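One protein chain omitted, others in place.
Let's look at chain A:
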Amino acid sequence: MKEAIMVKVEKLNKSFGDLHVLKDIDMTVREREVVCLIGASGSGKSTLLRCLNFLEIKNSGKIFIGGEQIEEHTHDLNQIRAKVGMVFQHFHLFPHMTVIENIMEAPVHVKKIPKDQAYEEAKELLAKVGLSDKANVYPGKLSGGQKQRVAIARSLAMKPEVMLFDEPTSALDPELVGEVLVTMKKLAQEGMTMIVVTHEMGFAREVADSVIYMHDGRIVEVGHPDQLFHTPTQKRTKDFLDSVL
(Lines give C-alpha, C1' and ligand atoms only; values in the text may rest on other atoms or scores of the structure.)
Protein backbone atom coordinates (compact mmCIF):
# COMPACT_ATOMS: atom_id res chain seq x y z
CA MET A 1 0.00 0.00 0.00
CA LYS A 2 1.30 3.41 -0.88
CA GLU A 3 1.67 6.13 1.74
CA ALA A 4 -0.25 9.39 1.50
CA ILE A 5 1.32 12.26 -0.40
CA MET A 6 3.19 14.67 1.90
CA VAL A 7 4.66 17.17 -0.52
CA LYS A 8 3.55 17.74 -4.07
CA VAL A 9 4.87 20.31 -6.49
CA GLU A 10 3.31 21.09 -9.85
CA LYS A 11 4.88 23.21 -12.60
CA LEU A 12 6.83 25.26 -10.10
CA ASN A 13 8.71 28.22 -11.56
CA LYS A 14 10.96 30.64 -9.77
CA SER A 15 13.03 33.52 -11.13
CA PHE A 16 15.35 36.05 -9.56
CA GLY A 17 14.92 39.01 -11.87
CA ASP A 18 15.92 37.76 -15.31
CA LEU A 19 17.46 34.61 -13.93
CA HIS A 20 15.05 31.69 -14.36
CA VAL A 21 16.18 29.34 -11.59
CA LEU A 22 13.42 26.72 -11.34
CA LYS A 23 11.70 25.55 -14.51
CA ASP A 24 8.45 23.59 -14.42
CA ILE A 25 9.40 21.48 -11.43
CA ASP A 26 7.07 18.54 -10.75
CA MET A 27 7.67 16.32 -7.79
CA THR A 28 5.88 14.13 -5.29
CA VAL A 29 7.10 13.02 -1.91
CA ARG A 30 5.12 10.52 0.10
CA GLU A 31 4.92 10.16 3.85
CA ARG A 32 7.95 8.41 5.38
CA GLU A 33 9.85 8.79 2.15
CA VAL A 34 13.44 10.05 1.96
CA VAL A 35 14.24 11.93 -1.22
CA CYS A 36 17.74 13.07 -2.07
CA LEU A 37 18.31 16.01 -4.39
CA ILE A 38 21.57 16.03 -6.29
CA GLY A 39 22.95 18.28 -8.99
CA ALA A 40 25.72 20.70 -9.81
CA SER A 41 26.22 23.99 -8.02
CA GLY A 42 23.71 26.57 -9.18
CA SER A 43 21.23 24.00 -10.49
CA GLY A 44 18.54 25.30 -8.12
CA LYS A 45 18.50 22.72 -5.34
CA SER A 46 18.55 25.22 -2.49
CA THR A 47 16.00 27.43 -4.19
CA LEU A 48 13.64 24.47 -4.53
CA LEU A 49 13.93 23.67 -0.81
CA ARG A 50 13.47 27.33 0.09
CA CYS A 51 10.31 27.50 -2.02
CA LEU A 52 8.95 24.46 -0.15
CA ASN A 53 9.50 26.31 3.11
CA PHE A 54 8.27 29.61 1.64
CA LEU A 55 11.52 31.38 2.44
CA GLU A 56 11.32 32.15 -1.28
CA ILE A 57 8.00 32.81 -2.95
CA LYS A 58 7.43 31.00 -6.24
CA ASN A 59 6.46 32.82 -9.41
CA SER A 60 4.01 30.19 -10.63
CA GLY A 61 2.92 26.63 -10.04
CA LYS A 62 1.35 24.80 -7.13
CA ILE A 63 2.72 23.55 -3.83
CA PHE A 64 0.79 21.08 -1.67
CA ILE A 65 1.89 20.27 1.86
CA GLY A 66 0.09 17.40 3.58
CA GLY A 67 -2.54 17.32 0.85
CA GLU A 68 -3.40 20.99 1.16
CA GLN A 69 -2.54 23.51 -1.53
CA ILE A 70 -0.65 26.40 0.01
CA GLU A 71 -1.42 29.86 -1.28
CA GLU A 72 1.14 32.44 -0.16
CA HIS A 73 -1.35 35.26 0.24
CA THR A 74 -4.14 33.38 2.00
CA HIS A 75 -2.28 30.95 4.26
CA ASP A 76 -0.48 31.92 7.43
CA LEU A 77 3.01 31.05 6.20
CA ASN A 78 4.40 31.09 9.74
CA GLN A 79 2.12 28.16 10.54
CA ILE A 80 3.14 26.33 7.39
CA ARG A 81 6.84 26.86 8.10
CA ALA A 82 6.36 25.39 11.55
CA LYS A 83 5.20 22.19 9.84
CA VAL A 84 8.15 22.11 7.44
CA GLY A 85 11.45 21.83 9.28
CA MET A 86 14.63 23.18 7.71
CA VAL A 87 18.25 22.39 8.44
CA PHE A 88 20.86 24.68 6.93
CA GLN A 89 24.38 24.09 5.74
CA HIS A 90 25.71 26.61 8.24
CA PHE A 91 23.46 25.56 11.16
CA HIS A 92 22.36 29.10 12.10
CA LEU A 93 22.03 28.29 15.78
CA PHE A 94 21.16 31.25 18.00
CA PRO A 95 24.53 32.11 19.57
CA HIS A 96 23.08 34.07 22.50
CA MET A 97 21.08 31.10 23.78
CA THR A 98 22.20 27.83 25.30
CA VAL A 99 21.64 24.61 23.40
CA ILE A 100 18.45 23.81 25.29
CA GLU A 101 17.17 27.38 24.91
CA ASN A 102 17.76 27.11 21.16
CA ILE A 103 15.55 24.03 21.08
CA MET A 104 12.84 25.48 23.35
CA GLU A 105 12.66 28.86 21.61
CA ALA A 106 10.09 28.13 18.92
CA PRO A 107 7.89 25.72 20.90
CA VAL A 108 7.61 28.26 23.73
CA HIS A 109 7.25 31.43 21.68
CA VAL A 110 5.42 30.19 18.60
CA LYS A 111 3.39 27.24 19.84
CA LYS A 112 3.06 28.71 23.36
CA ILE A 113 3.84 25.39 24.97
CA PRO A 114 4.44 25.68 28.76
CA LYS A 115 8.13 26.07 29.53
CA ASP A 116 8.53 22.95 31.66
CA GLN A 117 6.89 20.81 29.01
CA ALA A 118 9.07 22.33 26.30
CA TYR A 119 12.07 21.68 28.53
CA GLU A 120 11.22 18.01 28.93
CA GLU A 121 10.69 17.61 25.19
CA ALA A 122 13.95 19.40 24.45
CA LYS A 123 15.77 17.05 26.83
CA GLU A 124 14.36 14.06 24.96
CA LEU A 125 15.42 15.51 21.63
CA LEU A 126 18.91 16.16 22.94
CA ALA A 127 19.13 12.55 24.08
CA LYS A 128 17.99 11.47 20.65
CA VAL A 129 20.78 13.39 18.90
CA GLY A 130 23.26 12.21 21.54
CA LEU A 131 23.98 15.55 23.17
CA SER A 132 22.34 15.29 26.58
CA ASP A 133 25.49 16.59 28.25
CA LYS A 134 25.49 19.81 26.20
CA ALA A 135 22.11 21.21 27.27
CA ASN A 136 23.51 24.26 29.05
CA VAL A 137 26.40 24.97 26.72
CA TYR A 138 26.44 27.88 24.27
CA PRO A 139 26.71 26.97 20.56
CA GLY A 140 30.11 28.66 20.30
CA LYS A 141 31.56 25.84 22.38
CA LEU A 142 30.33 23.04 20.09
CA SER A 143 32.00 21.32 17.15
CA GLY A 144 30.39 21.63 13.74
CA GLY A 145 28.89 18.16 13.94
CA GLN A 146 27.42 18.89 17.35
CA LYS A 147 26.02 22.19 16.11
CA GLN A 148 24.29 20.49 13.23
CA ARG A 149 22.78 17.87 15.53
CA VAL A 150 21.45 20.64 17.78
CA ALA A 151 20.02 22.35 14.69
CA ILE A 152 18.25 19.11 13.79
CA ALA A 153 16.86 18.82 17.32
CA ARG A 154 15.74 22.46 17.22
CA SER A 155 13.86 21.80 14.02
CA LEU A 156 12.31 18.59 15.35
CA ALA A 157 11.04 20.44 18.41
CA MET A 158 8.30 21.96 16.27
CA LYS A 159 7.17 18.42 15.37
CA PRO A 160 7.37 19.07 11.63
CA GLU A 161 5.61 16.82 9.15
CA VAL A 162 8.51 16.98 6.75
CA MET A 163 12.16 17.93 7.17
CA LEU A 164 14.24 19.72 4.56
CA PHE A 165 18.03 19.47 4.71
CA ASP A 166 20.19 21.77 2.61
CA GLU A 167 23.66 20.23 2.40
CA PRO A 168 23.69 19.51 6.14
CA THR A 169 27.23 18.11 6.10
CA SER A 170 28.94 20.30 3.51
CA ALA A 171 30.37 22.73 6.05
CA LEU A 172 31.75 19.99 8.29
CA ASP A 173 35.23 18.60 8.66
CA PRO A 174 35.26 15.12 7.09
CA GLU A 175 35.60 13.36 10.44
CA LEU A 176 32.40 15.04 11.72
CA VAL A 177 30.18 14.14 8.77
CA GLY A 178 29.45 10.64 10.05
CA GLU A 179 27.77 11.64 13.31
CA VAL A 180 25.32 13.90 11.49
CA LEU A 181 24.52 11.26 8.88
CA VAL A 182 23.89 8.72 11.66
CA THR A 183 21.39 11.11 13.24
CA MET A 184 19.66 11.61 9.90
CA LYS A 185 19.52 7.85 9.25
CA LYS A 186 17.89 7.37 12.62
CA LEU A 187 15.29 9.96 11.73
CA ALA A 188 14.64 8.24 8.42
CA GLN A 189 14.21 4.90 10.16
CA GLU A 190 11.67 6.45 12.51
CA GLY A 191 9.62 7.36 9.47
CA MET A 192 10.33 11.08 9.11
CA THR A 193 9.60 12.40 5.64
CA MET A 194 12.82 14.00 4.42
CA ILE A 195 14.05 15.93 1.43
CA VAL A 196 17.83 16.14 1.48
CA VAL A 197 20.11 18.15 -0.75
CA THR A 198 23.41 16.34 -0.49
CA HIS A 199 26.70 15.48 -2.06
CA GLU A 200 26.95 12.38 0.13
CA MET A 201 26.24 9.74 -2.48
CA GLY A 202 26.81 7.00 0.09
CA PHE A 203 24.02 8.37 2.23
CA ALA A 204 21.74 8.70 -0.77
CA ARG A 205 22.43 5.10 -1.78
CA GLU A 206 21.82 3.74 1.65
CA VAL A 207 18.88 5.79 2.89
CA ALA A 208 17.04 7.38 -0.02
CA ASP A 209 13.87 5.92 -1.46
CA SER A 210 14.40 8.03 -4.50
CA VAL A 211 17.01 10.37 -5.91
CA ILE A 212 16.28 13.43 -8.00
CA TYR A 213 18.93 14.77 -10.33
CA MET A 214 18.58 18.46 -11.14
CA HIS A 215 20.35 20.34 -13.88
CA ASP A 216 19.97 23.99 -14.77
CA GLY A 217 16.65 24.44 -12.92
CA ARG A 218 15.02 21.29 -14.25
CA ILE A 219 14.49 17.81 -12.90
CA VAL A 220 16.36 15.63 -15.36
CA GLU A 221 15.87 12.22 -13.79
CA VAL A 222 14.14 10.62 -10.82
CA GLY A 223 14.77 7.08 -9.72
CA HIS A 224 15.51 4.59 -7.01
CA PRO A 225 19.15 5.06 -5.97
CA ASP A 226 20.16 1.59 -7.25
CA GLN A 227 18.77 2.41 -10.65
CA LEU A 228 19.82 6.05 -10.89
CA PHE A 229 23.37 5.52 -9.70
CA HIS A 230 24.05 2.37 -11.75
CA THR A 231 21.95 2.69 -14.85
CA PRO A 232 21.04 6.34 -15.35
CA THR A 233 18.78 6.76 -18.35
CA GLN A 234 19.89 10.31 -19.14
CA LYS A 235 23.30 11.17 -20.50
CA ARG A 236 23.47 14.32 -18.34
CA THR A 237 22.86 12.28 -15.19
CA LYS A 238 25.61 9.88 -16.19
CA ASP A 239 28.03 12.74 -16.88
CA PHE A 240 27.27 14.33 -13.51
CA LEU A 241 27.70 11.04 -11.65
CA ASP A 242 30.97 10.37 -13.45
CA SER A 243 32.20 13.79 -12.37
CA VAL A 244 31.40 13.35 -8.67
CA LEU A 245 31.97 9.64 -8.01
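Methods note: a residue touches a chain if its C-beta (ideal position, glycine included) is under 8 Å from a C-beta of that chain, and two chains touch if they have at least 3 such contacts; residues count from 1.
Note that contacts and distances are computed from a predicted model.
A.B. asks: What is the protein name, per UniProt, of the chain that does not appear here: "Methylenetetrahydrofolate reductase", "Septum site-determining protein MinD", "Amino acid ABC transporter permease" or "RNA polymerase sigma-70 factor, ECF subfamily"?
C.D. replies: "Amino acid ABC transporter permease"
A.B. asks: Considering the whole complex, which of A:G17, A:G140 or A:P174 touches the chain not shown?
C.D. replies: Spelled out, the listed residue whose C-beta touches the missing chain is A:G140.
A.B. asks: Looking at the full complex, which residue from A:I5, A:A40 or A:M97 touches the chain that isn't shown here?
C.D. replies: Of the candidates A:I5, A:A40 or A:M97, A:M97 is in touch with the missing chain.
A.B. asks: If I consider the whole complex, including the chain that's not displayed, which of A:R32, A:R81, A:K185 or A:K238 touches that chain?
C.D. replies: Missing-chain contact among the listed residues: A:R81.
A.B. asks: Give me the chain A residues in contact with the hidden chain, please.
C.D. replies: Against the missing chain, chain A presents residues 53, 55, 78-79, 81-86, 88, 90, 92-97, 105-106, 109-111, 138-140, 151, 154-155, 158.
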